[in-house]
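Take a look at the structure below.
Note that this complex is displayed minus one protein chain, with the remaining chains in position.
Just so it is clear, A, B and C label the chains in written order, and each chain counts residues from 1 on its own.
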Amino acid sequence: MTSEEIFAKLKEKFGDKILETDTEAVQPIATVDPASIAEVCEFLKNEPDLDFKFLNCLTGVHINKVEEEEEEKLRVVYNMESLVIKHKTALDVIVPISKPNVPSVTSVWKTANWHEREAYDLMGIVFDGHPDLTRILCPEDWEGHPLRKDYVVQEFYQGMKVPYPEEEPKQEEKEEK
Amino acid sequence: MPEIKTEDVYIELGRHPKAGFAAEDLILQMGPQHPSTHGVLRLECVTDGEIIKKAVPKIGYLHRCFDKHAENENWQQVIPYTDRIDYLASMNQNFSYAITVEKLMDIEIPERAEYIRVIVSELQRIASHLIAFGTYGLDMGAFTPFLYAFRDRETILDFFEKICGGRLLYNYIWIGGVSHDLYDGFKEECMKFLDYFEEKIHNEYNPLLSFNKIFIERTANVGIITPEQAIDYGLTGPCLRGSGIDWDLRRDDPYSIYDRFDFEVIVGKGEKGTVGDSWDRYMVRIWEMVESIRIIRQALQQIPEGDIISEKVGKVVKVPKGEVYGRTETPRGELGFYLISEGGKGPARLKSRSPCFSNLCVIEEMSQGYMLADLVAILASIDIVLGCIDR
Amino acid sequence: MTETLTNPVLTLLRLIPGVETLSDGMQVLLSGFLAGVILFAFIAVFALYAVYLERKVAGHVQDRLGPMEVGWHGLLQTIADAIKLLNKEDFAPKDVDTKLFTLAPFLVFMTALSVFVVFPYDSQVSIANLNIGIFYVIAISSIAVPAVIMAGWSSNNKWSLFGAMRSAAQIVSYEIPVGLSIICVIMVVGHMGMQEIVEFQGGGFWKWVIFRSFPFNFIAFFIFFLGSLAEVNRTPFDLPEAESELVAGFMTEYSGMRWAFFFLAEYGNMLAVGLVGAALFLGGWQPPFEFLSFVPGWLWFILKALVLIFVQIWLRWTLPRLRVDQLMYVCWKVLVPFAFVCIIGVGLWEVLT
Partner (left out) sequence: MGRYFRDIYISVFTVLKGMYVTMLHFFSKSVTVQYPKERLEIPKGSRNQLLNIIEDCIGCDQCVRACPVNCIYMETIKSFEGDELGETSTGRKKSLWIPSFTIDMAKCCFCGLCTYPCPTECLIMTDVYEYSKHDRNDLIFEFADLDPIKAAELREKDAIRKKEKEAAKLAKLKAKEAAAKAKAEKEAAEEGKTPEKKPEDNPDKKTDNSGEENS
């Protein structure tokens, strides 16, 4: 099925919960209201002629500030695919940075478990209902979320100096010799 | 400082009978430094004697924040970083990054470059599967297959060194084509190697390890992944095909010129045990090497003359604004890149969806009830590379 | 059989002047001590060159050359290794049960060493010709089990404990098939002394026990060989020090000279098993054909043992490793039943013919 039909089916089932759909772009994508992302994914997976049983990728994105007054936004993109009907689609969800809560889709696809933990770890998006939302790549007690645009590396981690010494390695030694 | 009694520490950690922890359970850290975890992976196993109750993988020891690096580099400079995601199959990593960017730029690649790309990534698939075969034998205690595998892999590395200069990390497939042309003696040498290698698979690797009864006993009916479980956990590549699902990106979502070659997609049929056990995943890799040989032979015959990089890509690569998810079939599965570009000097956001990351997360549920030695067999059958998991 | 066999070591001892003055008991004690020194030297030298042989065979099997650097074609390589191990720091990890930790390697090496006392090196030459020779060998080889558990438990490391438990289970359970296959031999020969067993097999290779009561003793030999492989922890039964799972099993925490003792014990056991196999089944120092008897007997004995050792090494570089429960399956479900069948077969054969 082409992405128009898929989005049409979604709109007809979920109505206003599908905020906007963009089919001309290189990758057609539908923005979904954050609260209902779990139901939409459940529908996409169990609907016989959609059959999106395979979640390819779940990406956390930090949209940089476009207008002055609004606060920054975080975005989660879901790429999914059906191995039987061989068609794929993409959904995304936009949440403000102050309240980055997105319902977890681990109940729909088990592969989302680790992908969501990684999005939480690197981007700071909190997935409600996730079985064990802990850091997966950085150490458990690491501060801050590295992939955010405003991320500053912490000075010390358990007494070890973190930032790489920035000064030129060459110049000083040359003079001293 | 009050003297800390080890018993209190254990109680506080909940690993003491007073803290309700069964006496015979043993917490075993199959730690980051262990001969058969294929890299720095820590498996925290709760074992009852030799039987594993729970094995929780802890990853992140080799996390080099590829996504963060990609944001500060321009389009061309990201390629050496993609080499290092799955350092055993760097050609395929460059290939999928180049495919993603070209999908966004929507440019045409010269024919010869397309053929070189296919030849080179199929050679890399053979080299990577050779490592999987060698380390599997090593984990099962047979030393010799590992050295036979590396002896044959040396010839492939020599080809790559003559073509592009690197032996393990190549920075060879660029956006818009490839960086160097094939050296002139390549075709005959490669043909000779392929004949030699195909004969080696059939009457050296298989009798020595694949059909050895002890090896079959150790791997058949061990680590069974059902097809539903495989799809649900997002497994891809030989792990997915080992569970009987006929899905190969090279045929089902053909990128570059893979639709011009006829090759067979190998699917696990459960010859020696049930479908989806470790032996199936292992045999899928062995027969995939034979298929790759077929592809390379066809590509070597049909390769045209011509230039190797498209003119439209100048010194500075310009990519229009947009988002795309591009992927290719690497030896370990589907490596996908979710690329967001704001038309700037480099990618705004580049998320790498690595195959081993999803392939490993099935181990927690699947390894219950097996013995410690089976855990090693299961790990080797999923063929994980820690660079690919931690990125 | 002459009971008052002249003890070669005793005669050797008497060569030293001023020994006759000591009392008889002291002389026997000293000869025992001298025998220990000779055996230790023999095993140490042999173990060094067994390691060299193993690395060379491994090399050539894997299309490479093995050690080539030290000495001509690496002949001095293992001596260099031994010296390196000698001056390595004598390190024991923290909170290790030091008494057991230090005792274990010597106990393991003691069992390997004490088995050699009873072997018939040549027609009259053996250090102590016990009339219960082969029974003594089986008894001694089971002393290694507590020593291995001692090593595993005292190094306070979960992996070593796993290795020790596996090794104990393996050695204990593989003694049964080895014992049963030896019973087949004793039934044919009728005597337990090693010297007498070898003399029984005189006169050409068709007289060897392996070809007596044909199918059964032949199978008994293979059961013995497989069982002894397991007792020596060699592939495909090298579970206790399975590199890929338990790092090095009970030997993980040992380094330097203590580890060298374990290593020496392993190769000593390998030689011991080869020699027992040669003595019991392949006619010890008896030449395969009468007209070849000008070659000294002990050379035949060593040659046959070397053939068996070569096969053990060859197996190590070909086969993967068994899992613990498969190991037990092979022992109890395959080797022991076949051993029983062989015993019945040999028994009937002896009675009928």
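The definition used in the following text is that contacts are C-beta pairs under 8 Å (C-beta built on N, C-alpha and C of every residue); 3 or more make two chains touch, one makes a residue touch a chain.
As the structure is a prediction and not an experimental result, all values here were calculated from the model.
Asker: Which listed residue (C:38, C:68 or C:341) would be found touching the missing chain in the intact complex?
Answerer: Here the residue in touch with the unshown chain is C:68.
Asker: Which one, C:42, C:298 or C:314, makes contact with the chain that was left out?
Answerer: C:314
Asker: Of the residues listed, B:175, B:201, B:214 or B:371, which one is in contact with the missing chain?
Answerer: If we include the chain that is not displayed, B:214 is the one touching it.
Asker: Pick out the residues on subunit C that sit against the missing chain.
Answerer: 57, 59-65, 68, 314-315, 317-319, 333-334
Asker: Residues on subunit B that touch the omitted chain in the whole complex?
Answerer: 73, 76-81, 83-84, 144, 151, 154, 158, 161-162, 164-167, 169, 171, 179-180, 203-204, 207-209, 211-214, 315
Heads up, the rule we're going with is that only the chains that are shown with their structure count from here on.
Asker: Compute per-chain Cα centres, compare each with the mean of all protein Cα atoms, and return the closest chain.
Answerer: B
Asker: Counting only Cα atoms for the centres, state how far subunit A is from subunit B in Å.
Answerer: 24
Asker: Taking each chain's centre as its mean C-alpha position, how far apart are subunit B and subunit C in Å?
Answerer: 44
Asker: From the mean C-alpha coordinate of subunit A to that of subunit C, what's the distance rounded to whole Å?
Answerer: 63
Asker: Among all residues of subunit B, which ones touch two or more of the remaining chains?
Answerer: none
Asker: Indicate the residues of subunit C shared as contacts by at least two other chains.
Answerer: none
Asker: In the complex of these two chains, what residues of subunit C are touching subunit B?
Answerer: Residues 58, 61-64, 158, 162, 235-236, 238, 242-245, 247, 317-326 of subunit C touch subunit B in their complex.
Asker: In their complex, what parts of subunit A are in touch with subunit B?
Answerer: 25-27, 29, 53-57, 59-62, 77, 79, 83, 86, 90, 109-111, 113-115, 118, 122, 135-139, 146-147
Asker: Would you pull the subunit B residues touching subunit C in the complex into a rising list?
Answerer: Contact set of subunit B toward subunit C: 26, 28, 34-36, 50, 137-144, 147-148, 151, 208-209, 212, 214-215, 217-218, 371-374, 376.
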